[in-house]
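Just one protein chain is left out here, and the rest sit where they should.
Labels A and B are assigned to the chains in the order they are written; within every chain, residues are numbered from 1.
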Amino acid sequence: MTNKTAVVGIGQTKFRSKRRDVNIPEMIYEAVKMALDDAQLEPKDIDAIIIGNMDHFEGINFSELWTGIDAAPGYLKPVVKVATGGTTGSSLAICGYHNIASGIYDKVLVVGWEKLNEGGATTGIITAFDPVWERPSLAGALGPLALMAGMYSAKYGITSEQAAKVTVKNRSNAANNPYAHLQMPDITIDYVMSSQVISYPLRLHDCCPQSEGACALIYANEKEAKKITDTPAWFHAVETAHYYTFGTDDKMYDLPTATIASKKAYKRAGIKNPIKDLDVAEIYEPTSWSELSWTEALGFCKPGEGGKLLDEGITQMSGELPVNPSGGVLSTNPIGATALVRVAEAAIQIMDRGGKRQVPDVEKALAMGFGGSLWTEVMILGNEPLR
Amino acid sequence: MSKTRKGQEDIFEIKWKTDLPYRYSIGKLAVKFFEELKENKKILGSKCPKCEKVHFPPRAVCADCFIKMTLDDMVELPPRGTLEGFTVVNYPFTDPSTGGIRPFPYGYALFKLDGADTYTMHFVNETDVTKMKIGQRVEAVFNDELIGDLTADIPYFRIIKEEE
Partner (left out) sequence: MDKVAIVGCAQTKYEEDKIDLTYSELVFDVVKQLHNDLGISNDDVGCVITSSNDFNDGRTIANMAIQDAVGSVRKSESRVSGDGAFAFVYGAMRILSGSYDTVLVVSHCKCSEVNQYLVNNSIFDPYYQRHLGLDQISSAGLMANMYMNKYGITEEQAAKVAVKNRKYALSNPYAHLQKEISIDDVLNSKMMAHPLKELDLPPFSDGAVAMLLTNEEKAKKLTDTPVWLKGYGSCTDAYYLGHRNMTDLIALELAAKTAYKMAGVTNPLKEVDVFEVYDAFSFHELMIYESLGLCDKGEGGKFIDEHFDSQLPINKSGGVLSSNPTMANGLIRVAEIATQLMGKADKRQVDGAKLGLAHGMNGICSQGNCVLLFGGE
């Protein structure tokens, strides 16, 4: 028996490269407090806490036992941690869904966070890879992403200019999002294309930043949701697709897991034509190139047509399916919170609370997480419960 | 504890440095791989006895068939392959083997060894992207002295020029 599940409260910190003014629990508390205030709930109203980050970035083991108590109202409540790399935020979001949909809890708090400059992201990322086969020749997450971009470009003739346009779109969108880290209202294609090549074909501005911050969402079941808000954002589908242990095992010019997960999600949510049926998408693009490739994998266009989709303006704010009105991952990337921010922003759009970044009349939104050995999570949210 | 001033705010920070050493089990297939690399300059993969997919790096589980591969399923692969993707890394990154910053730029390629069904990543001896093309042939360059270490014994793959 599936209980309808909705996002009813949202909090996020202003994301920055460093938050040296606060410690870890203080930083997380900002987002938690905002979410509680947003839903007009007290800590006692929350049944359970689902919280996560990536341990090695901060060097804190069982971080949920600290942050779940000192930053979130987890004292004498269930606190669970879910951590799956880049997808940590979406895995938290999906775990929260099952907490409510199962009927076990009525209201839960889902929190993703990262303060990665405290531990050095390099260490965190190196240790994600196989110590025997991958680490010796590894160059972090960017190496494989650069290979992917190069192979994608070679396969379909996507140009650096098209990739640069993604950054321009997302970082100018970010200027409309008060929480975004890199806000560049006047960014140009030339500016992106004249930035340093850091791992061919990736230029500095083709890549996501590293941000610090936290995101907190409150979920409720149907009965509770209606008491809290007139505009809950309802989950219609949550799907995950994983892949081989080694990310490099298969060809890397596309993202098969995004295709598998999105097809399943569309089926569950009754979406036949994603471009028409979805009103907005918040996707997890670690590089500009990956947004183009991911839009193909998510079925927004045919394979190889991601560049064309962008050129035709379909993914722009004024287009048929705006992608990343928030500015996306290219503007804000607080690892353990990144994919949860996608869900938060999709919910904001459904609730019609996006301010300058609001897309008009949003009924259905897609949120995506990406990480690990090229795995994907896809969530569909709607303004009515799925019947 | 250190206190610094940034703008209007006092910032307090604590430095924490602890080594957390690990001893990883690498498994029987990897042991065999490194023995053959060291003793006989051979590169081994593992071939699934059911679907016959040849995995490199060698591993014990064929994910598609969900069966185990053993030492008997290890097959020799030629030290040559075909380039499928490349990049040139132009940013500083900690070398996990030394703990220091690895000198950059360096070439980095995704390729299939001949006879393998999976791709693999390694360094290549080229830092000029205009000289790299998908479909180029690559060949392992072995160190004179072999010690049974992946990057020490095969420091890089070289791109075989067309005229060769």
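Note that a residue touches a chain if its C-beta (ideal position, glycine included) is under 8 Å from a C-beta of that chain, and two chains touch if they have at least 3 such contacts.
Every value quoted in this text rests on a predicted model; they were computed, and no experiment measured them.
Trainee: Per the definition of touch given earlier, which of A:22, A:65, A:154 or A:189 contacts the omitted chain?
Mentor: A:65
Trainee: Looking at A:127, A:210, A:231 or A:316, which makes contact with the chain not pictured?
Mentor: Spelled out, the listed residue whose C-beta touches the missing chain is A:127.
Trainee: Out of A:6, A:28, A:41 or A:94, which touches the unshown chain?
Mentor: A:94
Trainee: Would you write out the residues of subunit B that touch the absent chain, in ascending order?
Mentor: 14, 16, 18, 20-28, 30, 59-64, 66, 68
Trainee: If the hidden chain were put back, which residues of subunit A would touch it?
Mentor: Contact residues on subunit A toward the absent chain are 1-3, 23, 48, 52, 54-57, 59-62, 64-66, 68-70, 74-85, 91, 94-95, 97-99, 101-104, 124-125, 127-128, 130-131, 238-245, 256-257, 260, 371-373, 375.
We take it that only the chains that are shown with their structure count from here on.
Trainee: Provide the C-alpha centroid distance between subunit A and subunit B, rounded to the nearest whole angstrom.
Mentor: Centres of subunit A and subunit B (C-alpha means) sit 29 Å apart.
Trainee: Which part of subunit B faces subunit A closely enough to touch in the complex?
Mentor: Result: residues 6, 9, 11, 13, 16, 18, 22, 24, 26, 30, 55, 57, 59, 63, 84-91, 93-94, 96-97, 102, 108-110, 118-123, 129, 134, 149-151 of subunit B touch subunit A.
Trainee: Show me the residue ranges of subunit A that touch subunit B in the complex, using the header's touch definition.
Mentor: Contacts found on subunit A: 20-21, 59, 122-123, 126, 130-140, 142-144, 146-148, 150-151, 154, 196-202, 244-246, 248-253.
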